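All protein chains of the complex are present and in place, except for one that has been dropped.
For reference, chains read A and B in written order, and residue numbers begin at 1 within each chain.
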Amino acid sequence: MKKSQRLRWQAAAIMTSALLGVAACSSSSSSSSSSSSSSSSNAALTASAPGITPTTITIGSHQPLTGPAAPGYSEIAPASTAYFDYVNANGGIYGRKIVYKYLDDGYDPTKTASVVRQLVLQDNIYALFNGLGTPTHLAAVSFLNSEKVPDVFVASGCECWNAPSTYPETFGWQLDYISEGKILGQYIKQHFAGQKVGYFYQNDEFGQDGVKGLDDEIPASMVVSKQSYVTTNVNIGPQVAALRASGAKVIVSFSIPAFTALLKLGMLKLGYNPTLTVSDVGSDPITLGGLLEAFAKQAGATVNGNQLTNGIITDEYLPALSASDSWYVLFKKIHDQYEPKAPLDGNFFYGMAVAYTFVQAMLKAGRNPTRADLTNAIQGGLPQGPMVAPFAYSSTNHLGVTGAYMGIIQNGVVVQQGSVLTTDTTATGPITTYTGSEEQAPASGIPSASS
Amino acid sequence: MAIIVAAIVAFLSIKLNAFRDFQIAEIAVEVTAVAGLTVLTGLSGQISLGNGAFMAIGAYATALLLLHLNWPFYLVLVFAGAVTAVAGAVVGIAAARLHGPYLAGATLLLGVALPSLALAYPGIFGGDQGLNVVFTTPAFLGVNFPLTRWQAWVSTLVALIVLVLLANLAQSRIGRTWRAVRDNEVAAALDGINVAAARVRAFVVSAASAGLAGALLAIVTGLVAPGGFTITLSIALLTAAVIGGLGSLAGALWGSLVIVLVPTYVTDVATSQGLSSSVGANIPIVAYGVVLILVMLVFPQGIQGGLLRLISAFLGPDQKSRTRRTAPTPHVTPSADQAPASQHEKEGFS
Partner (left out) sequence: MVEFLQFTLGGIVFGMIYAAIALSLVLIWRGTRLLNFAQGGMAMLTTYIAIEVIYKTHSYWAGFVIALVAGLILGAASELTVVRPTAGKPELNSVIVTIGLLILFEGLAGIFFGGQYRSFPAAFSVTGLKVGGTPLGVSRFDVFTVAAVLATTLILAVLFRYTTAGLRMRAAAFNATVARLSGIRVARVLTVGWALAGLLGALAGVLVTPSTFLYPNSMDAIFVLGFTAAVIGGLDSPAGAVVGGLLLGVGLSYVGGYLNSDLTYLVALGVLVVVLMIRPNGLFAGARMRRV
């Protein structure tokens, strides 16, 4: 063939394939409700939903950043931001950067109602991510659902997020408190049969649901005392004295870390040394150690920070914070790079893990997702990622992780005892051993799009 | 006057976006509550740090009535106001002999303690999670009428009605009685005024306003939970009343605008500067505290007082009759607790 003719053929071939490619891309991006992601990685990015532009995905959240509920919880959103920064620096989600805008609600439901409306109506977020708190999120959930905004991975263990018919946009993430109570209860029933058990719980939905779960498993004859506390009153001495008076040899505590620490100090004050079992919410060894460390720094002290947390029994649905775990290694790397000043404790780990799950869901939702694409992606099931047990997500179940393992704190780390156990929120639902294995963290630190 | 304002608000709510409608509703709620408080504290001289508790009563009454009896909203509103008025009477009677800091302490503790009733009786009040409130646009408006606009209209309407009623009360004999009691209780009693009755009446009016505001808050936010009625709310109401201008109904509006809009505005500015979360979240708080201090130092009569001074300065001395409508300097801690030169007090440190 002559050179000029060959060139003309090549030009024609290139132009034809380009035209075909453009036609294919435009037809795939115009199909809005189909959920499968286009396998062609050359599809143009469009503004396929509110909050999505060709370059960004904007999500929002309400978090207690100030006020009495802020300590501890205010670490979570910066941790999620750190993970999103890492993803953004490594290609983003199909090239889009995640913009995470979280606003302070001071744990006040009235303020939550206001900031959520601001996020949806003014800032046009694509989805509400990880809204924190039960009473606060309850003030937002009806609005989010009526506006059809995906309300994903609520930071609360209330089973009320599992309402696919009334709240189709809402999904939980963490282990719900009833299931947690059942798992802890079964352990106590099996390991401390016949002994006297006392409850110490926060008098709100968190503690009350936990007690519900415990009562499903622990025979009523074993329970000799149930003491509750409110976060507005730090003098829990009377409750601890009442527990001691009841003769309880095992205490189960559904408490936040501050009150777990106060419980431990109260026990010290009374020379009372029962076995202490604590909900995952209040048992992070690093946080507890930090709260108790000042009592270890006294001259002539007979107490030591780690010594005070040794032997505490707890449950965990995220891997232990030890260098032998691939997730810890990954998250520590990101932490050291993006938020080095924050402590790498349970709350920080939580923030990064839930951000990871969100990235997985967004990747599954497709290159040009609508809001429905996200909720459909979650309902289709998500891989467990850093969680030790599978998610329950389906079209009929919007709860998150289904189980946890039991562990004992030793030298500031939770040491796993036995296998991962899974269960549900019903009173008679069985607790079964999970035979699957933990997923390893991906080498790139970013979930793969195909899962 | 009220009709003009209503028309302006209706126009704005159509022009502005849904979030602004929500803010209009929020401001209307605050104005209703602050107006009642400014009457109580400014006109009758009784400080209350617990009007948030009255808002809670109104809100819970609304939620319970809608949940269990499913009454139409206007009926619920009236009933909630009535229930709270009764509560106001109870508090007023209990507080009738209290003055100054003792009244402040009692009402402060009321504001702190009352929401915990909801936790103590979770079966009725929903505990920590609260009660849901469902509020929809009425059928005659059609399907497409935005809920936020309807909420704004209802709230503004109620707020205007309350303001008109309070303004009439303030100008009436009852209002004059309040001022007399505030300025000099003994002289008022000598004049034949039933001081205790006047004070209780003021509490009833203030509580009823707060109860109506609570009812509006319930339908606007959709959830009634104890976390929404902390002492922060009561303090915000008092702050709004004083900053706006104590005793002045226009001041109630200025004060409400400040407490609703300033924190949001400062948050927006802070986050747009990209500050870290622990710093950025606290900037609005620092700003709020600074605003409170500055306004009190620069405008001791509140914004309304400051405005009137500016207007009178601008218009010149022959217009001073126009500025007569401010409340005179309110004395909240009446004579028994002051330390003027002519008074003897008990002695000694121990």
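In the analysis below, contacts are C-beta pairs under 8 Å (C-beta built on N, C-alpha and C of every residue); 3 or more make two chains touch, one makes a residue touch a chain.
All values reported here derive from a predicted model rather than from experimental measurement.
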Visible contact partners (per top-of-document touch definition) of the missing chain: A, B
Filtering A:Phe143, A:Tyr229 or A:Tyr350 for touch with the omitted chain leaves A:Tyr229
Of B:Ala120, B:Leu141 or B:Leu261, the residue that touches the missing chain is B:Ala120
If the hidden chain were put back, which of B:Val78, B:Leu261 or B:Val279 would touch it? B:Val279
Across the whole complex, the chain not displayed is touched by chain A residues 65-68, 70-72, 74-75, 203, 228-230, 232-239, 241-242, 244-245, 257-258, 261-262, 265, 268-272, 287, 290-295, 297-303, 343
Which chain B residues touch the hidden chain? 41, 47, 94, 97-102, 104-106, 108-110, 112-114, 116-117, 119-120, 185-186, 231, 235, 238-239, 242-243, 246, 278-279, 281-293, 296-297, 300-301, 329-333, 335-350
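Definition applied: only the chains that are shown with their structure count from here on.
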Whole-Å distance, chain A centre to chain B centre, using C-alpha means? 39
For the complex, give me every residue of chain A touching chain B. 65-66, 74, 77-78, 81, 101-104, 106-110, 113-114, 117-118, 121-122, 134-136, 138-139, 142-143, 146, 158, 160, 203-205, 208, 230, 232
With touch defined as at the start, can you tell me which chain B residues reach chain A in the complex? 17-19, 22-23, 26, 116, 119, 122, 127-130, 132, 134, 147-148, 217, 220-223, 225-228, 230, 232-233, 264, 267, 271, 276-278, 281-282, 284-285
